[in-house]
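With one protein chain removed, the remaining protein chains of the complex are shown where they sit.
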Amino acid sequence: MKIGFIGLGKMGGKMVERLLNQDHEVVAYNLTQKEIDDVSKKGAIPANSVKDLVDKLEGRKLVWLMVPAGKPVDENIDELLTLLDQGDIIVDGGNSFWKDSIRRGKKLKEKGIYYLDCGTSGGVWGLQNGYCLMYGGEKEPCDFAEPVFKSLAPENGYLRCGEVGSGHMVKMIHNGIEYGMMQAYAEGFEIMKNSPYNVDLEKVSRVWMQGSVVRSWLLELIGNALDGNENLDGIKDYVQDSGEGRWTVEAAMEFNVPAHVITSSLFTRFASRQESSFAMKLLAAMRNQFGGHEIKKD
Amino acid sequence: MKIGFIGLGKMGGKMVERLLNQDHEVVAYNLTQKEIDDVSKKGAIPANSVKDLVDKLEGRKLVWLMVPAGKPVDENIDELLTLLDQGDIIVDGGNSFWKDSIRRGKKLKEKGIYYLDCGTSGGVWGLQNGYCLMYGGEKEPCDFAEPVFKSLAPENGYLRCGEVGSGHMVKMIHNGIEYGMMQAYAEGFEIMKNSPYNVDLEKVSRVWMQGSVVRSWLLELIGNALDGNENLDGIKDYVQDSGEGRWTVEAAMEFNVPAHVITSSLFTRFASRQESSFAMKLLAAMRNQFGGHEIKKD
Amino acid sequence: MKIGFIGLGKMGGKMVERLLNQDHEVVAYNLTQKEIDDVSKKGAIPANSVKDLVDKLEGRKLVWLMVPAGKPVDENIDELLTLLDQGDIIVDGGNSFWKDSIRRGKKLKEKGIYYLDCGTSGGVWGLQNGYCLMYGGEKEPCDFAEPVFKSLAPENGYLRCGEVGSGHMVKMIHNGIEYGMMQAYAEGFEIMKNSPYNVDLEKVSRVWMQGSVVRSWLLELIGNALDGNENLDGIKDYVQDSGEGRWTVEAAMEFNVPAHVITSSLFTRFASRQESSFAMKLLAAMRNQFGGHEIKKD
Partner (left out) sequence: MKIGFIGLGKMGGKMVERLLNQDHEVVAYNLTQKEIDDVSKKGAIPANSVKDLVDKLEGRKLVWLMVPAGKPVDENIDELLTLLDQGDIIVDGGNSFWKDSIRRGKKLKEKGIYYLDCGTSGGVWGLQNGYCLMYGGEKEPCDFAEPVFKSLAPENGYLRCGEVGSGHMVKMIHNGIEYGMMQAYAEGFEIMKNSPYNVDLEKVSRVWMQGSVVRSWLLELIGNALDGNENLDGIKDYVQDSGEGRWTVEAAMEFNVPAHVITSSLFTRFASRQESSFAMKLLAAMRNQFGGHEIKKD
């Protein structure tokens, strides 16, 4: 199949490579030239603009967006709107907010263009293992795009979740769960680390992979991270969040679901990024006020 | 190798079976006869008492305990103390509290008997997949017992974690992590369930197994649980805890580790078992007092 | 001072009464007649429509809205927009979302009308004790309205917090804190309730009011609630939330502040309202899958 691909970053570049490996034709465009050259060397057809990319497609067109969530998605859609024809398909494979996807789907639908929202998991390992894909949108264009999904995913690794928005919603929840799982491991490993036993944490992570209840891919990665660096020296205890954790908490509130674990996992990340906590200063000040407890000087 | 095995319950019976399959000789004892008969049919040598079991072993004796944590372990140890000789080995494969294991190790050491504390994970699937084993104790008796560990575990599935107590401590933390992971999945699936999309949760759990960041054995089990029963009809929202979650929280406090996720996961289980919450009644009463907010009648 | 007052519910009716007691003239309107009649008997001037209410005011007009958050506020504002003149003032004394207040303030500003957003605390006790008022808006109209704020509040009980939106934001956070405090008490009292001692909880709440660190008005209300009903019989463990807790969690996320306590307090309320928890069903199903643990039938 011949498709257009906009956005050749950390994720997008490898996805194009995987598509090329599976005999698709890919017209590729990126804001900066270097990434276009890289995939061209691997067989992609370079485009020098969105318009050029669309011009180089034929028949019913399929354009995959792999750009940062938010404004870049809207801007690309706005440009594509002027270039695509009725029945053409845009797939947003990034981490867009699911309600934005609903809005975009409606807007494109009015012009007769299909919008598919596709959550993509697999990270830097996707080229090799395949990307787990969960997408939403009308059934007919999803079927049309299936050869692409099939090639990107491992066997049985793609799913149409429902109407537009459902793909990014499922992906958002996937990431919320990811936050909670990561935090569960992190807490457990820190308790072991602080215990009186000098446990070899890497070996523990490796043995737990063999038949234990907590075996998982994340645990395998923990083993890799600890391999040769059991104290995680040189790594700052500073953890970003990408937005999907927050959206999951918002969804939990919207749907009246208690989500203690996912939310706590988000908050520990906030705390990791604070140079100083006003809340904790206030606690120290209160304790001093009522009990004369000593305050540490800042 | 010839070993004694006390406790043929849900876990113990299958472990004996796995040992027999791998050409060990097992002298087996249980408080009730039926389980002894069952494993005898599979090749175990039946014992009609702890004494009989010890009598039927030769040379340096190894006795594996697979009995409920607490009193049953102490009672068996007390009896074995009168029957075993210097250098013999007791393995406690159950979910004992790690500080109890330290205490027991010291007590047995005084009599020249070795105590190995072995955390065992794998549940009902262990017979087929092998049991993940994490154990503590002196190196020499651990080496002596290694053929047994090796046969029970999958390949690379056993680890000496350190001195006595370390095995059960590592297993305790394993279970604490398990609580957190389970809760992370549960929250995420409930949010999906309550979303406006009628997402097929089983299919989501299956697709996430293919290349996604959250793939794990627990997720596979979620797929099995949802298979043919997506609403989990007939299952009460009532969740037990086995003690190890609580001990993990205690350890977190002892070692000054924030453990929001593991602790919240424990507390949601407490809440699931409450017929009525006094705390929530008190909240309703307070809201009525200050704001005239309506109280639901009980 | 002569002011218009729209919304004579649980809060509004008593606020009008307090204003009348302090020699203000109040033109009062409500969607249903009974509440108008009630305040008229106490000295208010009845209005039979928003237009009638505005007509009965003179000079620079001040209209206080005390209607449910959301659509009712917007509808009243839209009607008032057609009736008020440049320089007139609308005070929104309800629990509006602070970002709505910013939006409304901008919209009214374009027409030369001032919008003051005023958070009002004090509940059913405000008539007697005064209402704690925290409001936002330009300084000049706030000064103009000060006699009204002063009469409604106890001594020193009103504060201009900043520009439009700040009043409702401060009130929102006030309520978030309220959630956390209530939950802290509720957890503590439930632990006492479940302890082996048959502690008289009402007496404890009373003694803590005398010199202890945890004395507060909420604690006084707990004493009242427990008075003669220590088991809170007849009160269902079902707790509503009014929206401000959720907004506080959203604000915490927007401003990158860890808010474990306020968020947990919100989630326990969600749980209190669930007839059955899918998350907990899923946990029970997982435990059954991996450990053969018994499931309670629903």
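Order of writing sets the chain letters: A, B and C. Residues in each chain are counted from 1.
The criterion applied here is as follows: a residue touches a chain if its C-beta (ideal position, glycine included) is under 8 Å from a C-beta of that chain, and two chains touch if they have at least 3 such contacts.
Every value quoted in this text rests on a predicted model; they were computed, and no experiment measured them.
Touch with the chain omitted from the figure is made, among C:G13, C:P141 or C:G165, by C:G165. Check C:K2, C:K107, C:R215 or C:K236 against the missing chain and you find that the one touching it is C:R215. Residues of chain C in contact with the chain left out of this view: 121-123, 125-126, 129-134, 136, 153-159, 161-163, 165-166, 169-170, 173-181, 183-185, 187-188, 190-192, 194-195, 197-200, 203-204, 206-208, 210-219, 248, 251-252, 255-262, 264-265, 267-268.
Counting over the whole complex, chain B has residues 213, 246, 249-250, 252-253, 256-260, 263-264, 266-268, 270-271, 273-274, 277, 279, 290 touching the chain that is not drawn. Residues of chain A that touch the chain left out of view are 10, 123-125, 182-183, 185-187, 189-190, 193-194, 217-218, 221-222, 224-226, 231-240, 260, 264, 268-269, 271-272, 276-293, 295-298.
To be clear about the criterion, only the chains that are shown with their structure count from here on.
Distance from the chain A centre to the chain B centre is 34 Å, each centre being the mean of its Cα atoms. Among all residues of chain C, those that touch two or more other chains are 260, 264, 268, 271, 277, 279, 290.
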